[in-house]
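Structure first, commentary second.
Only a part of the assembly is drawn; its chains keep their places, and the rest are absent.
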Amino acid sequence: MTSDMLQIISESGKALADDDTDLTEDQLVAMYEAMVRTRALDERMIKLQRQGRIGFYVPSTGEEAAQVGSGMVFESKDWLYPSYRVPGLFLMMGASLDDMVANCYGNEADLCLGRQMPVHYAFGKLNIVSISSPIGTHIIQATGTAMAMRMKQNNALTATYFGDGGTSSNDFHSGLNFAGVDKSPVLFICSNNQWAISVPIEKQTASKTIAAKAEAYGMPGVRADGNDVLAVYQVCKQAADRARAGEGPTLIELMTYRRGPHSSSDDPTRYRGNQADEWMERDPILRFRKYLERRDLWSQASEDALQQREKAAVNEAIKRIEKLPPPTLDTMFTDVYAKVPPHLRAQYEELVENEGTGHEADPDAAFPL
Amino acid sequence: MTEITMVQAVNHALRDEMRADDDVVVLGEDVGVNGGVFRCTADLHAEFGDDRVIDTPLSESGIIGAAIGMALYGLRPVPEIQFSDFIWPAFDQITSELAKMRYRSAGQFTCPMVVRTPYGGGIRGGHYHSQSPEAYFTHTPGLVVVVPSTPYDAKGLLRAAIRSEDPVIFLEPKRIYRAPKGEVPDDDYTVEIGKAAVRREGTDFTITCYGAMMPVAMEACEKAAEKGWQGEVLDLRTLLPLDEEALLASVTKTGRMVVLQEAPRFCGFGSELSAIVAEKAVDVLEAPIKRVAGFDVPFPYTLEHVYMPHADRVMHAIDEVMTY
């Protein structure tokens, strides 16, 4: 890791010199709990996928600090354009476990009515914009929202999350370029987990860092240890303050590592050795726990209680959601337009007339990515 | 009523909607001080300022992507793509994002907006300033596709589009941007999206058309009338959702059909019209359905006048369906 990267907690959990965080002790504990909650959800969901109970999942193991440290800086008027690897962010912003789980089951309880694959969440009430699969498209959309916020002068901000691979996309370029010119209040948060499926960062860009790309767009670029939740918080807080003060966008690079497979469909042993092991030792949760323990904010007892509580909460949500039926057939035809147009009404009617609802999903279909 | 060009009609529609609704904003390349390379946004910058009339960097994917973000937040953006030939860098935003946002979020997020863009040949623009891309959009569920053919419709449809809750691709036939002029009311009116217009009533055959092909269809019908054949000109105006009822009604009445479009024939929009009739009204047909279209080649510069469908070529098709 290079020297221009902010670190506040050392890998062994010691506070480094510049630990002047404005976070209260309650907040610190809440952050820790959020990180553990995120992992509890992830671990349970990937198991569900392995058991064939949901079709697909994307774990964020090892990237909890990036989600939780950044999630601390947003207000309810802010808008978020997330990637698929930030479930913890949603929980922090107020998404319920039921909503998260229902999305992965894609059944009638899913806020998106099972129209997209698992992990493609959308939370309208939380201003968390619908995730789509195409990489990068949301980055310029985030800028557009931030341009509107700047026009309205309401001190709100937009934040968007993407990976190292996402920096190669067309709309990383347009998103940062438009924001730079407009001085829009937007945080571009890159979780540099060093892999885009099987492609390592060296094949993704020759830039020395991701943060260095900010200069091309006339905005500050900052870097933090993405496994250090306080460092993440600090760079995001500073960027957010600047954004709210009308000083424009920031590109934030959070150095971390994708410890697990890209998704439930991926087998990383095909393309990388045991590099992941060394990152086990840099585990963001463990590190923060040591820090809290040093500050006497955490104990084995609180840990045990938390672990039990969070796992139980996930299991209960699954129990509630799993038994619900799939979305009804008519949901295939609604929401294409504000009103169902005649040709879609006709297609729906023909479907119901000809086939009823008796079809079964193909049990052999398997997703490779 | 005033006689104005289609460019002016578009300009007035934008101006009026911007006056009526502070959330309407215009963005694109050269739309600001310059007023657009076709002058469709003339004077808007002076009246509404930098925040609502935005000159963007040279990136169509940026223009549409930013507009989506604005629309999600509640603005009502009207992005301009300078030529529809340059819309492809934005196609991912349009087809993957704009068209699917409402559906994939089950209505939690919507991005109503109007993507305005001049299309079609007739200005000696060659390869990349002349194409007719409608079929790429009409195959994309979630989009509304509108093509006006008169100044009246241009203003009325554009106002309706801006007020609509759906994303609209608004294709402006640049060949008829400046002529002919047409009568346009000074007061507020809209033209309903999703309704075709019969431009000429007839009993012997139907010509379907839209945009700059409307006057060509009319001219061809004049020629046909000299032979005693009365053609019905159906100007579709909205291509998606299509006014299928009007299409089937006209063909049922006439029993013969000529499909006219500027775009290349193969898998063009007109093929859908043929397919619908062959599926739902094949029995009324007294002759094959003839298509008159651009050739299946890239749009040429020097030979533009040969490439583009004109009344004589339409007349050949009319001859064929009438004498079959």
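Order of writing sets the labels: A and B. Residues in every chain begin at 1.
The rule we apply is simple: a contact is a pair of C-beta atoms (placed from the backbone, for glycine too) under 8 Å apart; a residue touches a chain by one contact, two chains touch by 3 or more.
Not measured: the values here are computed from a predicted model.
K.L.:
Only one copy of each distinct protein chain appears here; what is the full stoichiometry of the complex in this structure file, written with the labels shown?
P.N.:
Number of copies per chain kind in the whole complex: A x2, B x2.
We take it that only the chains that are shown with their structure count from here on.
K.L.:
So the centre of each chain is just the mean of its C-alpha atoms; given that, what is the distance between chain A and chain B in Å?
P.N.:
A distance of 40 Å separates the two centres.
K.L.:
If you look only at chain A, which of its residues touch chain B in the complex?
P.N.:
Residues 79, 81, 110-113, 115-116, 120, 122-125, 129-130, 132, 134, 137, 139-149, 151, 158, 170-171, 173-175, 177-178, 181, 331, 334-338, 341-343.
K.L.:
Taking the complex as given, what residues does chain B use to touch chain A?
P.N.:
Against chain A, chain B makes touches at 25, 51-52, 54, 56-57, 59, 61-62, 65-75, 77, 89, 92-93, 96-97, 100-110, 112, 141-142, 144, 164-166, 194, 241-242, 244-245.
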